[in-house]
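This structure is in structure tokens; I'll ask about it shortly.
All protein chains of the complex are present and in place, except for one that has been dropped.
Chain lettering (A and B) follows the sequence in which the chains are written, and residue indices restart at 1 in each chain.
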Amino acid sequence: MQTFISTLIDGLSLGSLYALVALGYSMVYGIAKMLNFAHGDVIMIGIYTLFVTLGAMGTSPLMLALSALIMIAFCALLGFTIEKLAYKPLRTASPLSVLITAIGVSYLLQNIALLVFGSRQQKVPTYFSLGSIYIGSVQIELLSLLILAVTVLIMILLALFISKTKLGSAMLAVSEDKGAAQLMGINVNATISLTFVIGSALAGVGALLYAAKMPWVGPYTGSVFGIKAFAAAVFGGIGSIPGAMIGGVLIGIIEAMMNVFLPDALSNASDGFAYLVLIIMLVLKPSGLLGRKQIEKV
Amino acid sequence: MKTRLQRLLPLVWAIALFGVILLLMVTKVLPRSYQQMLPTICTYIIMAVSLNLVVGFLGDLSLGHAAFYAIGAYVGGMILRYMTAIPFGLRMIVAIVAAAVVAFGVGAAFLYLVRKLRGDYLAIVTLAFGEFVRSIVKIIPGTGGSAGLTDIPTIAAGAFPAKYIKAFSWSYLVMILCIFFIVNLIRSRHGRAIMAVRDNAIAAASVGINVSRCRIVTFAIAALFAGIAGVLYAANTAAVNPADFDYNVSIEVLVMVVLGGMGNIGGSIIATIILVALPKILLDAAQYRLLIYAVALIAMMMLNANPRFVSFKRRVGEKLGAKFKSLRKGRA
Partner (left out) sequence: MVMLETKNLGISFGGLRAVDEFNLTVNKGQLYGLIGPNGAGKTTVFNLLTGVYAPTSGGFFLEGQSLAGKSPLEINRSGIARTFQNIRLFKDMSVIDNVKVGLHNAARYSLFEGLLMLPRYAAEEAALEKRARELLRVFDLDGEREYLASNLPYGKQRKLEIARALATSPKLLLLDEPAAGMNPNETAELMETIRFVRDEFDMTILLIEHDMKLVSGICEQVTVLNFGTTLAQGETSAVLSDPKVVRAYLGE
């Protein structure tokens, strides 16, 4: 029972991390109508950035704050650049071309990392050592609670941003109908750029929390994590903030449970089962728990 | 409309090319390292042409083509390794047929399961499926687990150059048959149905095409050929390992399809030859190979979105088209 509860909490914090990343996918998918395959790789680049800056400047609170800021800004800039250089020229191209380009960008980031840092996993210096508390006999890591709290906070802020600000309503308008938004005087290109900047900054926050929990990074760290987060976004419903949370937490808990409770004979293929869960989720709910059904106009 | 005899003409060329390459091999004009590379090229050509069926002709993106390559390699590898009572040549044929059947079945079952998904979602589930297969292989008895299946009897047996000649002959023969079937498929009414689904699924259904079945069968046929390519891989390398079939393999094949032109079989063949041979020729560039792939993918899409490039390509295409018309069909 104790193992079950601590695994559940572990899954919850992992899941909220997925949710945070899922939000980035969901925003871009909702507004630019494309799967930003490279989103997960932006996280990977973010963690490598931490690896470099923390390695160079140390992990004192000031330097940590500085590193985190540099890293998040760098992720946002990277997202902005990717959109400008790779996706914008293809605004009118077929969805297949856009998807292939996104895969190309993802592959490019991975292989740049591979060339610069090699294929070996690198250890990011430890920066959050918060310890854990006991509730009864159940051990709870404080970091898990921190991750959960940060995610929930960001979601609330994002929801407020979208519903209360002018930029937020512009984003909603663009996601509904690009042409109509343009006619209403909304700068569609700027709005899409902004979406990428916010989404990538969220990926930066995700990188910060991810590396605190799992301080190892390799060229493919982000893509695997990203693909699962995208599945979470789809399952919860594209464009829905609570949906991303539900999808993310579900994947997080299933994964944490599998790591602990999968029989030894099958544990060799635990990766495979994680992907199986992902396939099942997409097959069961392609339009998402909280998403809207799209009707194609004939 | 051309006569059947005219359509068989490329086969005559294929046999002639086979003769020329054999001559270069026997006389050792072609160095050892290139002779060794030939079966790999044949294997990858089957992979690229079959993936083109899905990406170029059906218009769906699969990022898990390596899954069926893996299934073929393991089914074929295990038959070659364990069914030693059967003479080798016959065993190869049994392995190819079995791998084709299993890959077709798995491909059809998988696509039946995900038939409602298209576009980005289909890309993600195929990617997940690729990783699932690669991982699940480890816990299936007889596959050698994480360490892989070793000591597979190889078709490249004997002394140089006889062993490479044997390996090449098998691979080339199988490749030609695969291309022959795929080209015929595209030229049949079923091929037109596949392209119709790509161009407009709603209109295709309105003229009596069973869109869902068309997608499942096309995907399964592509899987079948990838399975056959897997057997060639197993029989050439003598060892297969789950790591040989990761996401990178699917991407590599996708790059071949995209570079050669989606919906262009001849293009896939040429792009494959270049991409397999290039790293060997430019040894210094080998470490940048994957980086170049990534740039190539992006650049091709950018160029295809550029009207001036598209019209240029069409002009060149029309000139070449007169010569190689038999190999071109579908998208310009």
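Structural remarks
As a working rule, a residue touches a chain if its C-beta (ideal position, glycine included) is under 8 Å from a C-beta of that chain, and two chains touch if they have at least 3 such contacts.
Keep in mind it's a predicted model, so treat the numbers as computed, not measured.
Of the listed residues B:193, B:234, B:257 or B:273, the one in contact with the hidden chain in the full complex is B:193.
Within the complete assembly, B:204 is the residue of B:204, B:234, B:255 or B:302 that touches the hidden chain. Contact between subunit B and the absent chain runs through residues 1, 4, 7, 181, 184-185, 187-193, 195-196, 198-200, 202-211, 217, 263, 330-332.
FYI, only the chains that are shown with their structure count from here on.
A straight line joining the Cα centres of subunit A and subunit B is 33 Å long.
Against subunit B, in their complex, subunit A makes its touches with residues 29, 34-35, 86, 89-90, 92-93, 95-101, 103-105, 107-108, 110-112, 114-115, 223, 227, 230-231, 234, 265-266, 268-273, 275-276, 278-279, 282-283, 286, 296, 298.
Interface of subunit B with subunit A (complex): residues 55, 59, 61, 63, 113-114, 116-117, 119-121, 123-125, 127-129, 131-136, 138-139, 145-146, 202, 247, 251, 254, 258, 262, 287-288, 290-291, 293-298, 300-302, 304-305.
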